[in-house]
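Once you've had a glance at the structure underneath, I'll fire off some questions.
Excluded from the complex is one protein chain; the other protein chains are retained at their positions.
For clarity, chains are labelled A and B in written order, and residue numbers in each chain start from 1.
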Amino acid sequence: MSVYEKLQALNITLPAVAAPAAAYVMYAQSGNTVYLSGHLSKKDGKIWVGQLGKDITTEEAKLAARGIAVDLIATLQAACGGDLLRVKRVVKLMSLVNSTPDFTEQHLVTNGASELIGEVFGEQGKHARSAFGVAQLPLGACVEIEMIAEIE
Amino acid sequence: MSVYEKLQALNITLPAVAAPAAAYVMYAQSGNTVYLSGHLSKKDGKIWVGQLGKDITTEEAKLAARGIAVDLIATLQAACGGDLLRVKRVVKLMSLVNSTPDFTEQHLVTNGASELIGEVFGEQGKHARSAFGVAQLPLGACVEIEMIAEIE
Partner (left out) sequence: MSVYEKLQALNITLPAVAAPAAAYVMYAQSGNTVYLSGHLSKKDGKIWVGQLGKDITTEEAKLAARGIAVDLIATLQAACGGDLLRVKRVVKLMSLVNSTPDFTEQHLVTNGASELIGEVFGEQGKHARSAFGVAQLPLGACVEIEMIAEIE
């Protein structure tokens, strides 16, 4: 199955590319490498607010991370001029989880994004990753994830 | 206007490249990509200390971020063998804002750097970006920013 068939099988419709929250762009390309900006967690089009260990659960934030992965794929599609088949590899994710000083499941939260990317891209979705707990995020988002991808 | 004319119009004199605070170098090049180390906020040559949400305001830290951008441009100039006209693109910033657990304006702080880079580099300054709140920074700095750039 192609990436688009997989998205359809997962019943995922890619959203419009999000507008940056400030003075930057959502992605920048250098050679064959595309750097995607940190994407913030959203629910019903608004920032999905919360801090792990305080007012949102690991399972909820895992869903938030999955939603960010969908948004990242939408941005990646834009970076590919509309054609995700040009993606050669999802290379790396960096996942920032809004955490109290005693929450230690950032890896489980981030799996929400990593697993979706694995489902959609298969072998080409196998990525390196760093996940860690941050003190806070812009606008109070519970998760922020950035991506590096290689395109043809 | 060239980058140098814009710096002059903004009345910016590039400083000497900062010395690293520890066992690393201020930039490393791989192919056409230059990775700049995290640069710490400074005021009058000393570390600009502070934590957002506690003892420094968003506006002050935005100025600190702008100052870091000037330092990053100085380091980038060194990476280009002294000639900023070799910069093809500022690709990405990662901005670490020293934050209490309830400060949520990391994007506004970081705009201090992003806006200056936009003013100086124009189209070539349009960069991807991640900004987030960290628990603390080396030497108590209020902001730390790293950059990835493409050079010719």
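Please note the rule applied: contacts are C-beta pairs under 8 Å (C-beta built on N, C-alpha and C of every residue); 3 or more make two chains touch, one makes a residue touch a chain.
Values in this document were obtained by computation on a predicted structure and should not be read as measured data.
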Missing-chain contacts on chain B, rising order, are 20-28, 30-31, 33, 35-38, 51, 94, 96, 100-101, 134-140, 144, 146
Contact residues on chain A toward the hidden chain run 31-33, 53, 88-89, 91-93, 99-108, 110-111, 114-115, 118, 126-135, 148, 150
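One rule holds in what follows: only the chains that are shown with their structure count from here on.
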Here the gap between chain A and chain B, centre to centre from mean Cα coordinates and rounded to Å, is 24
